[in-house]
Structures are given as structure tokens and as C-alpha cells.
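One protein chain omitted, others in place.
As written, the chain order gives the labels A, B and C, with residue 1 at the start of each chain.
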Amino acid sequence: MKYSFKNDYSEGAHPRILETLLQSNLSQQNGYGLDEYSMNAEVIIKQKINNPKSKVYFVSGGTQANLIVISAFLRPHESVVSPATGHIFTNESGAIEATGHKVHSLETLEGKISSEDIQELIDVHQNKPHQVKQKLVYISNSTELGTIYSKKELMDLYQFCQESNLYLFVDGARLGHALTAETNDLTLEDFGKYTDAFYLGGTKNGALIGEAIIINNENLQEEFGFHLKQKGAMLAKGRLLGIQFQELLKDDLYFDLARHANQQAMRIKEAFQQADCNFLCETFTNQIFPILNQSQIDQLSANFDFYIWKKLNDEQSAIRIITSWATTEEVVTTFINEIKNLK
Amino acid sequence: MKYSFKNDYSEGAHPRILETLLQSNLSQQNGYGLDEYSMNAEVIIKQKINNPKSKVYFVSGGTQANLIVISAFLRPHESVVSPATGHIFTNESGAIEATGHKVHSLETLEGKISSEDIQELIDVHQNKPHQVKQKLVYISNSTELGTIYSKKELMDLYQFCQESNLYLFVDGARLGHALTAETNDLTLEDFGKYTDAFYLGGTKNGALIGEAIIINNENLQEEFGFHLKQKGAMLAKGRLLGIQFQELLKDDLYFDLARHANQQAMRIKEAFQQADCNFLCETFTNQIFPILNQSQIDQLSANFDFYIWKKLNDEQSAIRIITSWATTEEVVTTFINEIKNLK
Amino acid sequence: MKYSFKNDYSEGAHPRILETLLQSNLSQQNGYGLDEYSMNAEVIIKQKINNPKSKVYFVSGGTQANLIVISAFLRPHESVVSPATGHIFTNESGAIEATGHKVHSLETLEGKISSEDIQELIDVHQNKPHQVKQKLVYISNSTELGTIYSKKELMDLYQFCQESNLYLFVDGARLGHALTAETNDLTLEDFGKYTDAFYLGGTKNGALIGEAIIINNENLQEEFGFHLKQKGAMLAKGRLLGIQFQELLKDDLYFDLARHANQQAMRIKEAFQQADCNFLCETFTNQIFPILNQSQIDQLSANFDFYIWKKLNDEQSAIRIITSWATTEEVVTTFINEIKNLK
Partner (left out) sequence: MKYSFKNDYSEGAHPRILETLLQSNLSQQNGYGLDEYSMNAEVIIKQKINNPKSKVYFVSGGTQANLIVISAFLRPHESVVSPATGHIFTNESGAIEATGHKVHSLETLEGKISSEDIQELIDVHQNKPHQVKQKLVYISNSTELGTIYSKKELMDLYQFCQESNLYLFVDGARLGHALTAETNDLTLEDFGKYTDAFYLGGTKNGALIGEAIIINNENLQEEFGFHLKQKGAMLAKGRLLGIQFQELLKDDLYFDLARHANQQAMRIKEAFQQADCNFLCETFTNQIFPILNQSQIDQLSANFDFYIWKKLNDEQSAIRIITSWATTEEVVTTFINEIKNLK
């Protein structure tokens, strides 16, 4: 069978997580997120982001996190601004609209948006109340194109949102990979400080399932549990989520796993560079988008699986190679050898 | 007070409508659309569109018509395709999304879309079920820019929709103006034949309020009354809507009123042309968009009201002049004289 | 044709309203509720309720008023408490639930609820956040059974709501009839004082269409216009609503019409009493519910139309007789004569 570089959720969980599940298995715990593990994981996360006023809620997946946060934060007439590449705009089957809210899209160069982009959108929506009211800005870090925001970019966005009466919400399904990229200058603390809310992805970084939603804006914390319940996200055995985040974050495991994924992606990136390939955009996280011609794609496809991300012209396409905590050095070495043989 | 060319709903109703309201006032009628007038108006409309299998429902306004039709036709995971200039996309405060459905927008040249535009959108939404399912195409005729569809364009769109398992729904808030434009080659019968549903606007063409929704696709007629009721659109005194449409359509009043509005707009258009003005787009209905510089705008604004539609550059803007059944020849003549004096 | 006592919206509008529509017809006005008539009607209403901080919004019908008010006031996890006979619970085709909110029902004796009833409901919903949060109390005055609240009852309910962090919203589709009942001790001012919001019904008291929503609670006024627009309730020719309420309320017409309806109902009630009939409940407004046996019903049905409201046993049913501003003294006299002949 071919080795797959198609996504970063092909395997199960990091062994340490499975071990902790085994060890804790017969301890009786309260249900619905009131177990000791979840409460402990919340304490750890609040320490790591250095914001004692934040609150933490665990859910099972990214689409669920996005739709609950957004529908809980907004009143019926308020809308969301998202990059056109944003997961909520293109890949969640209308989940946000299904909760009643319009999602505006902004064209972007590399999956990122700026305050200027947002202001322009607001400027053409001045005919109130005939036009919907923009209220929440959604971004991802790392983005769907593997790019990351700099500290200045995040701070600028947050300041703009504060001044414009907008919430800033960051989809962190791959936040670990963003924070361990070699070009990154942001920290977890910055996300506790310069966002209204964000989430820390577990599924794509070593957990079986799970995303940790962190709400910094105290007004938005109020009665959030109702929304989790109403949207079917409050697991009876919430312990499953708490145990995993406790294990990932009690030391540096979370970041070690992400860094490992990035490093393997960077090794592959270097090999493509040495083979004189161009890229759809420059990335330093666990996703790379080399541009290949069809015969090169066929050659690599013989032993490896990956997505063709975007057809660029009759000859060339950008493919996506994505690595994870579970990608071994050995398989990457084998892949690199095949890249070296590309014609 | 200045005369207003700002919109086509500044006055009340055509006198014949008010007279009929007076005459019918004390007749006792069933409520909720089961009155004799509404039933009679339905018969007349079905004759005019020459489709005995169609059903007709009266509602009080355009946003209401759009949101009820769309939410009644779609299942939760289905979305709408609209021109970026479409009323539902830009000017209804998120009304469609509030019923749970995503609205995709297509960039257009003059407010119109083609099957090629739609196919392109569908092509980039192939990752089902992660991407929402396109199911209904929304267009307006005349469009928000005053342009109109030709018979060939409508037939092509309908054929494409039929082949692609899409519904075609036409917002006809200004359908009267479209059908009486000098360049028009469509008839009411064509709308009974080449659409799944459309509506015939009353508010902007002589009625106090009211739009007549016509559903041609028999599968979509089923239990439609529930949706009217549930969305608050079923008037206790539904007679108010029935009486007006009966009066507008029992002879050619509806089209006479629209034609009058168009003619006044064309007189003004000609005056601007003779003053060497350009236009945002070429129109033959009751909306025109001449491009003026600021001093010209100031000059005309002295005695007339209108919207500045779009700022084109530091000097020039397109304004919108809109006429209606109530616009008199005299006031247009006065306005034309002012145009002649433009510097 | 039989005369109908089936409902209070069988005829058109009071002649004074039609006259004012005629007179104002060609005045150019701003659209969407910004016309002079609507603004003037708001001023008049605020004077009548003696609450300068209230805001007034006009919509076309009762279901529309209910669904917009409730969905605008509540966050997604909040629910409504209603009498089991409440219009929103039984007769609006799930309109409130369609906006996402649960409606709890309370069994009642005569269509009215008390703070004790509500407290009992809250007591069995203490398992938060697994159980939904009660936030708004909906009542009607007069009720769907024609009964009315006393001043003490309204004040008690409002005080309880204030203490319990609940909103109190009154459906006033027939508020005119309630306030002019001979047993009434409430005033319009009381509704400006002891509710968070209420509406004043036009459709059932002389208007063609229209209900005036009055929001007293300033926090709930914020951005209410968006909700009107989003739900399709903002009429382009909002003047139609403003003119009618201006005419109804600039003097005592509104109350004169309601009083007339009540008086005719009371004449009929007295006739049934003299014929030794019982009633489903005792009412002093424009609805009465005499209990008849089948042969009596058949006898009255020969020349008059009315609803059989509730089958009580194999022989007897309560019927509903409802009068309006348009019910003439003459027709009532004729009806009374038939009642006198009942066997």
C-alpha cells in the first residue's frame, strides 16, 4: 500500500495519549466536562496562555468549534468576515449559514487578510439595516495554505477589530504547527491576549479527537455551555477530551509533535527546492504546495499518495504534501530519494 | 420640497387600485388568502402566463418573497447561486442565510449571469459533502442595474438548470419594467414556461404593497401555504393583496404603468446622452445610471433628489435616476431642461 | 349569503382610513418606515403610552410581530413561556420554533397565566445547561378566549419577570378590545410601563393591515430595524402602515371602534344568557363562546356563519361569535331575534 501524505489525521493518537486513556479508564468521573481531567486541562491551558480570565471548552472537531463559537457570539443580524480560503467559507458544507449567519469572503494572496481588506468590505456595507452588520472576523493560523501570521499582523488585526467593534476569532486547528514554524514570532500567550477567542487543535496534532476552545473576552463566556449542549457537542464522557489535552499540554508534547511535523515538511520542501520546483506559496509549517508537471506527479504517485491541490495550466499543478506527528524520518527519506530522481 | 427620483415606491397606489379598495371594502370575505379577490387574481395570472398547473401566492414584499421561496424549496444542505449584485446577496440583511442557506455570489458585468458562470462555481465545489450543494439559481429581471435578460438567455439558463438539477427562480420586483422595455423579447408566458418559480412585483408598479409568487414546478407547490404562515406572510386580510393584483392584471394596467415609467426614464436618458454623458451600463427600463462630475451633480441636486450610486473616481460618480408609474411627463420635462443646462 | 361572525377581519378598513390613504396618495415619501406618517404615528403612540423612551415599529401582521420580537430579543439558548392557548403555541405553524426557540406551554383556566405557573415551570428546568433557559413570557390581552388581565395581574406578572430576569411581551392583536371592556382597569399607559414590549393590533380593529410593536425596554430597542428587514417585514411603502395608525390614534377612533365591537358582542351575550345558555368562559370583549346543542347550532347556522370552537360532549359544543368595528347594530338585532327563537 502507498504511504499517504494526504492529510495529518490518517493515524490514531500519540502513544502517550493512549497510555493515559488506559491508566485512567476505570476512574469514575462526572460527565459532560465536569471531570477532573478536563478541569485540570483547563488550568494548564490558562497558565500556558497566561490569561487567568479565559475559559476553556473542549469539543470534538473543528467544524463543530467554528459553528458553536460563531453562533454563540453573534446576534441574528450579524455576519462573519473570512478569507475566501477560510475553512468555514469553503469546506464546512454551509455550517455557519445553517446557524443563520452570512459569511463574507475576502480574496487573499496567501490565505491571510488584513485590516485594510476588512475595512473595504465594511465600507461597501453602509446601507444599514438593509445590509447585514459585520461583527466577527475569522482567520486561521496556520492558514489553509500553510502560511502563518506574524505578531505584528495579529496585533494589527486585533487592534482594528477592537476599534471597529468586531470580534477576532482564530481557527487554530493547526496552531501548533504555526507556533513551531521557524519563521514564527507569536506565542500561545499572544493568542490569550490578542484575540477574543481561538481554538487549539488536537485532532491534527496527536489526539484521537478534540479541539480546545479558549474564550478570552469575558462577555462572550457567559452561558457558553448552553451552546455546546444545544449543538450536540457536550460529550457524556468529556473525560476523553480532557485526558488528551492534559497529556498534550502538561509538558511540551504538543509543540514537540508539531515541530516534528514541520521539520519533516521542511526536509521535503528542501528536496523539491533542490529539484528546482516552485511552490504555490512559501510555507514553513507542515503543508507544502510544490508545483510539478504531470509526468512528475505520476512518478511520485507510484509509491505515495497526496492531493493535487490546484491545476495551474495544461501541464502543471500544485500538489499538497502534508506531514504529521506520525510521519517518520524514514518514510520522508524514502520520499526525498524519489524527489531526487524526478525528471 | 425637491422632487425625488430616488426610488419607484415614493408614492401610494394607482388611483384605480384605491377605488377598488373603496368599492370592495364592506364585502365580507374569508381570511388568509381564501377571499374571492385573491382566488380571482390567481385565475387571471394563470391565464396570462398560460400555465394552468402553476400556483399563485401573494405576499407583501420582495425580501419576504425571496426568503420564503428559497427556504421552502431547499433542504438544509442546499445553497443558492446569485449574481454579486443580486438583492438577496447585498441588500436583504442576511435574510436568506437567516433561513439557513448559503448564497454564493458570481461577479457579473451588468448584473446578469450565464450558465458558464454557474458551471464554473459548481466545478470548484466538487468535494462533497464537505462543500455545500448548489441547488437554486436566483436572478432578477430587470436586474438591480436596470438591465434585462433576452429570451435566449433565459431559455439557456433554464435548460442548464434543468440539466444540472438546479431550480431557476426569478425575482420580478420590476418584471413589468423588463417586459415593457423596448429591447425586450420575453413575455409573461415565457416566465410561466422557463422558470421553476418567479414573482411579479406590485409594490414598484402601482400597488400599495404586494408581490405575486408564481410556482410553476408542481413538486415545489406542495404545502407552500405552511411556509407563508410560518414566516409571518399570510395576511389575515389577504383580500388587500388579491384586490390589487386583480385590478392590475384584469386588463393591461400593469404593463401600461411599467411602460410609462420606462418611457419617462428613456426621455431622461436621451437628455443625458445629448449632454454627452456616459452611463454605468446601458438600460432600457426605469433605471438609468448616468455618469456625472461633482459640479453637475450639485447642479441637478438643487431641485431634484437621487442617489449617488457609485463613486468612480475623484471627480466622477454614477447617479441613479429611477422613474415610476407616478412620474409625470411634466416633472420629467422640467428635469430635462435642467439637464440641458448642465455644464 | 350568510352573515359571518367567524372573525374580526372579514371586511376592509374603516372609511376614515381609506380616505386618508386617498388624500395622501401622491405625496412623495421616504421608504422603509422613514416616511412622515410613520414618524408621526410613533410620536402619537409614545404620547398615548406616556413613555418617551419607547420605540415604535410597524409590521403587517401578528405572527410577523411575534416571531420578530421574540427572535430579536432572545439568544439561541433561550426559550419562551406561553399559555397553552397562546397564538404562538398553537396557531402559527411553528413560527417561533422556526427561528430556533423552544416555546413552553402552561395549562390555563381561561387563557391567562400567573407568576406561580411560570415559577413552577422554571423549577422543573433547573438542570442547566442541559435544559433550556427560560427568558421571555408571552401573553395575549385580550386572550384567545376573549378574557382580559386586570391591572393587578399585569403588574404582578411584570414584577415577577423583573425579579426573575425574564422579559414580558404582550400580544395585543386585540388590545383595543381588552382596554374598552367594561370590566377592564388597565390603560395604554400601563402597557408602556409594565411590559418590556407589546403590540397594538390594527388588522382586527379597523386597519387594512398592520400592528404597532412598542418596545419599552431600551436594551431591546438596539438594532431592531435589522430584524425587521431580515425577516421580510420592512415594507418599501411603510407609509401604508404609518398612515393607518396615525389615523386610528390621532383621536379616539381606535378605542371607539373596539368599544363598538365589544358592545355588539355584549348584546349577543345577553341574548344567549336570556336563552339560558352557558358559556365556555365569561368574557367582556368582542368574543363570546356560548354553549349550544346541535339542533340550536343548526338553527342559528341557517342564516349566520360562526366557528364551532370546542365539542364538549356528544350533544353540546361551544361556538365562537366574534364581532368587529364593522358589525352593524342591525345585523346584531336580527341575530338576537334568532337567538330568542332558539329551542
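Here is the rule we use: contacts are C-beta pairs under 8 Å (C-beta built on N, C-alpha and C of every residue); 3 or more make two chains touch, one makes a residue touch a chain.
Here the structure is a predicted model, which is why all the values come from computation and not from measurement.
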*Which of these touches the unseen chain: A:60, A:90 or A:115?*
A:60
*From the list A:49, A:81 or A:98, which touches the chain that is not on show?*
A:98
*Among A:48, A:135 or A:204, residue touching the chain not depicted*: A:204
*Just the residue numbers, please: which parts of subunit B touch the chain that's not shown?*
32, 71-72, 75-77, 99-100, 128-130, 132-133, 223, 225-230, 234
*Spell out, residue by residue, where the missing chain touches subunit A.*
1, 3-4, 7, 9-13, 15, 18, 21-22, 24-31, 59-68, 92-95, 98, 203-204, 208-209, 226, 229-237, 239-240, 326
*Please give every residue of subunit C in contact with the chain that is not shown.*
76-77, 79, 90-94, 97-103, 127, 129-132
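Criterion: only the chains that are shown with their structure count from here on.
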_So, comparing C-alpha centroids, which chain is the farthest one from subunit C?_
A
_Need the CA-centroid distance for the pair subunit A / subunit B, whole Å please._
43
_Need the CA-centroid distance for the pair subunit B / subunit C, whole Å please._
34
*What is the distance, in whole Å, between the centres of subunit A and subunit C, each centre taken as the mean of its C-alpha atoms?*
51
*Where does subunit C touch two or more other chains at once, residue-wise?*
226, 229-230, 234
